[in-house]
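Incomplete set of chains, arranged as in the complex.
So that you can tell them apart, the chains are marked A and B in the order they are listed, and the count of residues begins at 1 in each.
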């Protein structure tokens, strides 16, 4: 496979998972680090997300859990809460995963994760999305 | 529900998820912090793991992801790689989740997670487990 195919495959997966929020992330990199936008499409989405062996829903559960636990990447957590819904997670499943992080990363991490979820759900409600 | 029922329910869930490794964690707390052993059974297992709304397999995927990303709790990561297998994850699914953490927490975190998985798989092979 050549680099061009990998990029195209990554771009399609990015749109499937993150939708227009993902595209906005890519856009925001255009003037400061355009190559980084390309890597972001190629490696995480072209290489990793397209792998078989685990379903997309489980991949997004893993990301929501990790970003909640790390607690230092709020914008990306919000993108992936959207992504989790896009690939079939219910709001309840997302809330369960974030709540569970209280056990592994403490209550503050879980509380801040729930705030992020609340904002995303509100934005979706305002946009008439489920 | 009284505290006793909550404890009993947590203990059964701990055995279902973590098996004998979980029991060894509890044992190791007996002389230094017996109450903490009780809390560990009651809150994470009696309250959180018994909740409906998401399946146990997804819960363990979330924990393997979070502990790989945090990178500072190797013994607990090994316990939960075991736990993930106990509740139905394949080895391949576990490896996929850990590899994906390279994107969210860096390659060193993923490499150390894979080392933990390798040790667990070797121990299971030696014990004739799948």
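Keep this in mind: contacts are C-beta pairs under 8 Å (C-beta built on N, C-alpha and C of every residue); 3 or more make two chains touch, one makes a residue touch a chain.
Note that this is a predicted model, so its numbers are computed, not measured.
Trainee: In total, how many copies belong to the whole complex of which 2 are placed?
Mentor: Total copies of the sequence across the whole complex: 6.
Just so we're on the same page, only the chains that are shown with their structure count from here on.
Trainee: Determine the centre-to-centre distance between chain A and chain B, using the mean Cα coordinates as centres, and give it in whole Å.
Mentor: A distance of 23 Å separates the two centres.
Trainee: Under the touch definition given earlier, write down the residues of chain B that touch chain A in their complex.
Mentor: Those residues of chain B that touch chain A are 43-44, 48, 51, 53-54, 58-59, 61-70, 73, 76, 92-93, 95-97, 99-105.
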